[in-house]
Each structure stands twice: as structure tokens, then as C-alpha cells.
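Only one protein chain is missing from this complex, and each of the others stays in its spot.
Think of it as A and B in the order they're written, each chain with its own count starting at 1.
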Amino acid sequence: MLPGVVGLIQATEVIKLILEGGVPLIGRLLLYDAMKMNFKEVRVRKDPECVLCGDNPSVTELIDYKAFCDVPLPGAELPEDIDEAAYGLSPQEFKDAMDQDPNAVLVDVRETFEWDICHIEGAQLLPLSSFDPVKSGLGPDDSIYLYCYKGKRGMLALKELKNAGFKNLKNLNGGIDLWAEEVDFDMPQY
Amino acid sequence: MSLNNEEINRYSRHLTLPEVGMAGQLELKEARVLMIGAGGLGSPLGMYLGAVGVGKIGLVDFDVVDHTNLHRQIAHTTSDEGRPKVESLRDTILAGNPNIEVVIHDTRLERENVLELFSHYDIIADGSDNFETRYLVNDAAYFSKKPLVSASIFRFQGQITIFSPETGGPCYRCLYSEPPPAALVPS
Partner (left out) sequence: MGVVIEIPSALKQYVNNQDEVEVKGGSVEEAFGALCSEYAELKSNLFDENGKIRSFINVYLNDDDIRYADGLKSEVQDGDSIQIVPSVAGGCKTEK
């Protein structure tokens, strides 16, 4: 419902610009919070140092926006880069490997609200947001099978585990979403 | 430009408002608004702009309607699943008001096509869902000297403002000089 409220405020401002009526939302940022049900307004000033519309612009034509937005996380320790293909298994491969592995430990690294929607039977929940290989309770001899929603977070957790010295690691390619399409047809998708 | 009898009847509650009136209704009919995004924000935005009689509405989006969109992107119905969002939204808008023109652009907005696209419109309304598009739209609106009505949402919070450097107002880069690191953006 949030986009409804926000989209209609946007529509109102478009109409006001066309009609040149009222006080347009220029130089003001309207903040809407549905949970608190309040509106706040903060002032937005024209920045004289703006690289586009400031006094000495450096952006004088359209740029490469993909590169501009691909900002690395400064100061963050990125996990060692690994050959992801060597650790990723398709849903069927993942299931077969797990079924034949007596040391298999299945780990779900999604968040609790996602776990509550659906999860693979026998898994334990270790959300990536608070993931810590040392405190995870996982043992060095465990054969760890990781999964998340689409595969990305599982691989991040896998890199952390690898850096912490864990050896037997697998990640579910495509996550629980692909698992629902290819292995467990009763699993809901979200 | 003028209104036919059906339009006069349709917009009669506008025509009797001093803030709109016949002159205002004709301004709405002459207006050309380009909407970036035909999803959560674009649904109510497009439906209302169409209903009130904005003469030409452009829709840019390359996505198709997914089952998980339906609970919030209210212009799209269950039977629209799999259709391009711009087509689905266009049909909803025209069902509400067949007097207007809706032009669809079933394409990704790129630096190669954005300026040409903007040249056919007077006002840009951004309801896109990523930073690349937001900075592209901002810069293109600035170079095209067109006001940009910008709205964005995250979970239960929304932000709305108008960027209008040509009238002395700020642009998106004045507000946020850089996007967040990609690793922090929920995608």
C-alpha cells in the first residue's frame, strides 16, 4: 500500500506543475512513514558544488551510470575470491550429494521472516546478517550445504566459512527458489 | 485545443473548480508527462494522471508483470501476468479514460535513448527502482531542462520531491551526491 500513497503524492505534484498552482514540492523533501503514519519535510538546497548543476560542473554530458553506481564498499574486507563454480551445485546435484553424505549439515542463511515462509526440511537457520563461522556451532568435519533465496547470500556465507578454515562446502545454485522449481514441487515460491 | 461534450461532462467537477476551470483542463490536455517505471509507483501515478485528463502519458519500463507484483502494483491484474508492464498499465489507463494518448516504451532507459525520449515530453516522473536509472534520469532531465518529479520507497518509508534546477531548485545530485555502495543496496 505504500506505493499507492507515494505515487498519488507524485501525481498531485505533476498536476500542480501542469496547472502552475499551489506550492510545488521544490526544495523540499517529503518523507512519509507508513508505520508511524507521519509526514515530515526537510529542506533540500541547491548545492553550489554540485557536479551537475553547480557553479563548476564536471558532469557536462551523460556518463556511464553503471560504472558510477558500482561503488565498492569502502573499508570492508571482501571475502577471498573463489571459483564459485567449484562450490555451486544445481538443485538436483545438491539433493543427491546431500542424500549420500553422512556428514551433511544443511544450513539456511536467509533471514527469519524468509524461513517462516518456507524452508527445506532438516535445515538449520543461520541468517547471513548475523553470520559468524566461529559462533555458528558448525564443526570442522561437517560437510556444509548452504542455501539462501537465489544463491547469492549462500555463496557469501560459503566464502566466510572457507576463510575461517572450513573445508567441505557446497552452495545451492539458484537457492530455494530454484529448488522449488526443480526438486520440491510443493515448496511455495515468494 | 478544445474539449468535446463528453470531455466537458467527464471533467465537469474540475471545470467548476476555480483552481482548474476550462483553462486548467486544457492545460492538462496539452500536457505531456513521461513516467519512468510502470510498477508500484507507476500504477497509481498513471491511473490518476490518465483519469484527470493529462493529454499524453509516456510509459517506460522493460519488465513483465509477475505474480508477486499484484499485491501492490494495482494497475496490473491477475490476467496480466506475463504481459509487458507498459502494455498492462496503458490498458488500465485507457479503460479509465479513452480520451488521452498513452505511448509505451517497452525498453530499458539508456544514455543512448534517454534524451530523444525526453524531448517529446514536458515533465518527467521517476518511479524507477534502481540508482543507475535515477542518476541517468536526473542528468538527462537537467540537460533537457525539464522538471523531474521524483518518488522512491523503501519498506515502509517514502521520499518525494521535485528536482527543478532550471527554476533555481536542486537536482538529485544536490540531494545525494553518490549512490550507496552496491553491496548495501537490497536488490
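Here is the rule we go by: a contact is a pair of C-beta atoms (placed from the backbone, for glycine too) under 8 Å apart; a residue touches a chain by one contact, two chains touch by 3 or more.
Just so you know, these numbers come straight off a predicted model, no measurement behind them.
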Can you pull out the displayed chains that the omitted chain is in contact with?
A, B
Determine which one of A:K66, A:K152 or A:K167 touches the chain that has been left out.
A:K152
Absent chain, residues of chain B that touch it
40, 72, 128-131, 133-134, 152-157, 159, 175-180, 184-187
Chain not shown, touching residues in chain A:
2-3, 29, 31, 35-36, 40-45, 47, 74-76, 111, 114, 129, 148-153, 175, 190
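Here is the rule we go by: only the chains that are shown with their structure count from here on.
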Please report how many Å separate the Cα centroid of chain A from that of chain B, as a whole number.
26
Chain B-touching residues of chain A, taken from the complex the two chains share:
1-11, 13-15, 17-22, 24-35, 44-47, 50-54, 59, 61-66, 68-74, 76, 190
The residues of chain B that touch chain A in their complex are 19-20, 24, 27-28, 31, 33, 39-45, 48-49, 52, 54, 68, 72-74, 111, 114-115, 122-123, 125, 127, 130-133, 135-136, 138-140, 142-143, 147, 149-151, 153, 155-165, 167-171, 173-175, 177-184
